[in-house]
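Input: one structure, supplied below.
What you see is the complex with one protein chain gone and the rest in place.
Which chain is which? They are A, B and C, in the order written, and residues in each are numbered from 1.
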Amino acid sequence: MSRREADEVIDVSALPTYVYGHRGIIWWGTAGMIAIESTVFALAGFTYFYVRSRVDQWPPSADAPDLLWGTLALAIALLSLIPNQWTKKAAEEENRAKARLGLFICLGFAIGLLVVRVFEFSALNVRWDTNAYGSAVWMLLGLHTAHLLTDFYDSVVLTALTVTGPWEGKRFVDVSENAMYWYFVVIAWVPIYGMIYLAPRLL
Amino acid sequence: MSAIQDSLRPAGVQAAQIYDLWLLMLVVCTIVFAAVFGAFVMALWRAPRATERTAPDVAAISSQEPKSLLAVSIGLIVSAVGLIALIIASVLTDRALAALPLKDGLVIEVTARQWWWDIVYDDHEPSRIFRTANELHIPVGRPVVIKLKSSDVIHSFWVPNLHGKKDLIPGHTSLIQLRADQPGVYRGQCAEFCGHQHAKMAFLVIAHEPQDFERWAQSQRQPAKEPEGELQKRGREVFLSSPCIMCHRIDGTVAQGRQAPDLTHLASRRTIAAGTLPNTRGNLGGWILDPQSTKPGVMMPPVALAAADLQALLAYLESLH
Amino acid sequence: MAAARARVPRSAPAIEADGDLHARLSRAWGREGGVAGWFSDIDHKTSGVRFIVTAFGFFVAGGILAALMRLQLSRPENTLIGPDLYNQIFTMHGTTMMFLFAVPMMLGVGVYIVPLMVGARNIAFPRMVAFAYWVFLFGGLMLYTAFFFNAGPDAGWFSYTPLAGPEFTPGKRSDFWAQLITYTEVSALLVSIALITTIFKLRAPGMTINRMPHFVWAMLVTSFVVVFAMPAVMFASTSLITDRLVGTHFFNPAEGGDALLWQHLFWFFGHPEVYLIFLPALGMISMIIGTFSRRPVFGYPGLVIAQIATGFFSFGLWVHHMFATQLPEVGKAFFTAASLLIALPTALQIFCWIATLWTGRLNFKTPLLFVLAFFVILVIGGLTGIMLGSVALDLQIHDTYFVVAHLHYVLIGGAVFPLFGAFYYWFPKITGRMLSETLGRWNFWLFFVGFNVTFFPMHNLGLQGMPRRVYTYPADMGWNVLNAIASVGAAMIAVSMLLFVVNVAVSYRRGARAGANPWSASSLEWATPSPPPPYNFAAIPVLGGREPLWEEKGIAGRVEGLDVDTPMALVTTLVDAKPDHRSIQPTPTPWPFLSAVALTMFFVGSIFSPWAVVWLSIPVTIAVTIWFWPREQETQEHLALERRP
Partner (left out) sequence: MNNRAGIVAMSCACLLLVSCEREARRFQQPAPTAATPQAVPGSDIRAGAQPLTKATPNPAEQNAYAVAQGKRLFVWYNCVGCHAHGGGGSGPALMDDKWLYGAEPVNVYRTIVEGRPNGMPAFGTVIPESQVWQLVAYVRSMSGLLRPDVAPGRDDDLAAVPPESRREPAVPKTAK
């Protein structure tokens, strides 16, 4: 069994064992998930406007959702981008303590959002089984809540990891990717907020 | 019932237009297939044979192969032109279908139900409105506008000899316009899967000369014939005191059910059970006693009747011309 | 291996490892023996083979269902199978072939072949791919369990509302269907992400984006189509199940919903679905034609652009499944044009292949035969597709047996025949043994003739007015003879499939030894022994050309500096595949399997109680957490090798 005597030998032993951003594999996994979930959100939006196109009065037989809680959620979400970015930088500086602190702060925001979310559901002024409008709204809010929950839990695990270890460099990549996903969750909320809270008032 | 159901034997202007488009498509596609297949066979024929041992032709990597390039480009351009031609032909046919003149058109409302067709002949004069089932009579040469509704799931109205399909979708009202140009009996069938008896949800379209049509319509407007003789009278009693009355309607009696076919002129129809059985005494009796073995899942329950009662009932039903 | 060395062209001997290196790499990339090890396996070759074998099993099941339908329809007024069972059977047939055979099979072949083709040692996210396999398997088993207990879906593979809704399908039949969709889509989406990442980041140095083999391109486009099409049906089936279980009104016209909403959502997925079955087959055809006409396929850029265009336009014609509904004229014209013009990319590829055959030297082996059948069958299917794309004509032939004929010409001719070609082509690589040529030819000719005997008459049946999805038909419609003929053809197909199974069973044990490169093909998977060792390549090759095993400098060198005792992959740059960094890959673990078990409990439970969504999410969470939680010892090993960016 002879290994082929190649003309050219590339020695990669000096290359890093992990990198940040789109050079890395994890980034593409996260990006793929984001692409899929954005498509789902887009379809939920399509459904919302499709249902709207089927009736004259909008929202049908219900008051528009109360602005208070949804807007509060929007504010919290946007604010949370600051510690989120700070955590991302901390991770990319590979400062474990700083990243841990950042994660804790982000968790605080996430918990705040989840609490507000509970009130949001009660402020929709419509049940999922009242009519198609209610179904569409609950679907939108439910989908986004599912993302809140998953990313919240993801952050919990990562935070625990920063505390207990075992720790290695590429965990910083995980923290950074987690922050990227949180960006998606927050940015996705902006159009969904518009659909749930503003569309009933404007359309 | 030798009613035809065949898109290749058009009997109406719409079906004829589609048939012409079909012929065009068939010709063009056959030519395309012949050309591609010819080139393909030719290639296999002329190319030299080889085995795994044959050294690969790596020269092809660097060379541009202008000959192949030219051939492929020509093929592509020709296909593009052909396709655009077909698109135009298709769109024109589509326009033509929509352009049927509807002056003094006959308006009929068809409601599909699992698994039969409820038919109402509309009229500006309420007394002239009448209802029938599973048998659509139309005058030859006069355009017909059919309002299509569904009361349960999605069905599709299809009489291949007269026109293409149109879906009947709950919550939507759709329209189909057609015109029969030769008298005859054409069979139609539900073309959208609609549950257990999708297979046996047929109907007949009977195209009459105008005066015959008027005669038929006039007779359909009459209430049900009064029973003559004891047997028929008894038959009506049986009808009114048995489960029949819960769903069926016989105009002029207390039976006013709307859930099942209107039986006011049952005897004038050629088939029963939505185009499933010829309308004969034997079939009718068997159907009443045991509809489920003919049409498993049909909404009509088996009706247990004493032999005498059944005979009376059949006598009455057969009198409903 | 002597045979192997003889068969491989001089220019590129198999990249093999000597004893010690082989042992160390095998330890790094292999798995433990025993049952635990079997459930922990995350090698892409294992997952790929599991996908392929399981999907083939479902293919057989779906075929048996088809045979039952042909038996029922072989004569008019047949009472062999009643409507209730028949509706379940044709629904199961369609659902099986689409969701449990075609898509997983194509992705499975991709999972096995793509990493080898791009010169990687494993697929990206191997644990996720193993998880995807188990999810797919359990989904299929759930559906068939339901079917055997009379709870098989019966509203068609398209599950149109309201028929599939709560009012007209009581019980749980449609819920099982909707949940199966969730299973298979989760599986397909995860595999697609893994394939995209593998193709973008794990290509061997020198395999620049314009040197990627056609099959890799095909799987790349396919994966993107999956990512953007499959969410639609997942969303739709979720809405359906909430309508059925918790009383939402998405498809209830009385409360502002609409039955047509379902059709839009479903076909927005359903049409691309056809192409994501078709695209991988196009890749297979290009590979096989190249190898067996002993020359690179003509028009590389043209073929690549055609594949991308097909994938892209496949999203633009879902409405041509809805021409019989009330549609605005403009829309109809647009979708007619789109539906016809998508034929152009396919035409371009066919012309390129014919040019290749024309200028090549042909090695008529079974794989090539199956691919050549494509040129007859798919062309017919494509032409009938053009007919169906025309609104006016579609109004007549839509939902008739003409469509049944068309879709089988497209899917079987366009995907299944090339797939069987691929079986014969790659079987030696996967098992190390050749399939029998003799049986192969019998298999091919019986399949080819049987297929046409079965499906060609259906064109006429449709034109003569026979609708689809009928469990029987009257005797006086003039449909009897053609139906009888079709049923005979079905029997021939069944025999040919039997021959294939025999061929595989026999050749797997007694087939001739294949060696590394039995067809002396040019792509990288043939540069490693058959079957490939756990680590695929003893040394990651460096490519010098598009046809690595054919060109003189095709393999310009090799990579060194990857640790041989840990699964360490070389990650390269997206476009020109320059070495970028080294990535330590995950090791075998049973947790993907256990997570799939938990997820199955979650899905099945949610069919019976909405609360299951809450309670049964707990085991899923726990399983996934243990899956991801790093192990102390592994971390130590990683730290030893760690090199910061």
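Quick note on the criterion: a contact is a pair of C-beta atoms (placed from the backbone, for glycine too) under 8 Å apart; a residue touches a chain by one contact, two chains touch by 3 or more.
Computed from a prediction, not measured in an experiment: that's the story for all the values here.
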item: Interface partners of the hidden chain - shown chains only, full complex considered; value: A, B, C
item: Contacting the left-out chain in the complete assembly, out of C:31, C:93 or C:249; value: C:249
item: Options B:56, B:139 or B:170, residue touching the unrepresented chain; value: B:170
item: Positions on chain B where the hidden chain makes contact; value: 170, 196, 241-243, 245-247, 259, 292-293, 296-299, 301-304
item: Touch list for chain A against the chain that is not drawn; value: 129-131
item: Residues of chain C in contact with the chain not shown; value: 84, 145-146, 149-151, 162, 165-167, 170-173, 243-247, 249, 251-255, 608-609
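One rule holds for everything that comes next: only the chains that are shown with their structure count from here on.
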item: CA centroid of chain A to CA centroid of chain C, Å; value: 30
item: Inter-chain centre distance, chain B versus chain C - centres from mean C-alpha coordinates, in Å; value: 37
item: Distance from chain B to chain A - Cα centre to Cα centre, in angstrom; value: 51
item: Per-residue multi-chain contacts in chain B, two or more chains; value: none
item: Complex contact set, residues of chain B against chain C; value: 1-2, 5-8, 15, 17-18, 21-22, 25, 29, 32-33, 36-37, 39-40, 42-44, 46-58, 60-61, 65, 68-69, 71-72, 75-76, 79-80, 83, 86-87, 89-91, 93-95, 97-98, 152-154, 156, 158, 160, 163-167, 169-172, 174-175, 187, 189-200, 296-297
item: Contact footprint of chain A on chain C as seen in their complex; value: 1, 12-13, 15-18, 124-125, 128, 189, 192-193, 196-197, 200-202, 205, 227-228, 230-232, 234-235, 239, 242-243, 246-250, 252, 255-258, 261, 264-265, 268, 538-539, 541-542, 553, 555-562, 568, 570-571, 573, 579-584, 621, 625, 628-632, 635-636, 638-639, 641-645
item: Touch list for chain A against partner chain C, complex; value: 1-4, 6-20, 23-25, 28-29, 32-33, 35-37, 39-40, 43-44, 47, 50-51, 54-55, 60, 94, 128-136, 138-139, 153, 157, 161, 165-171
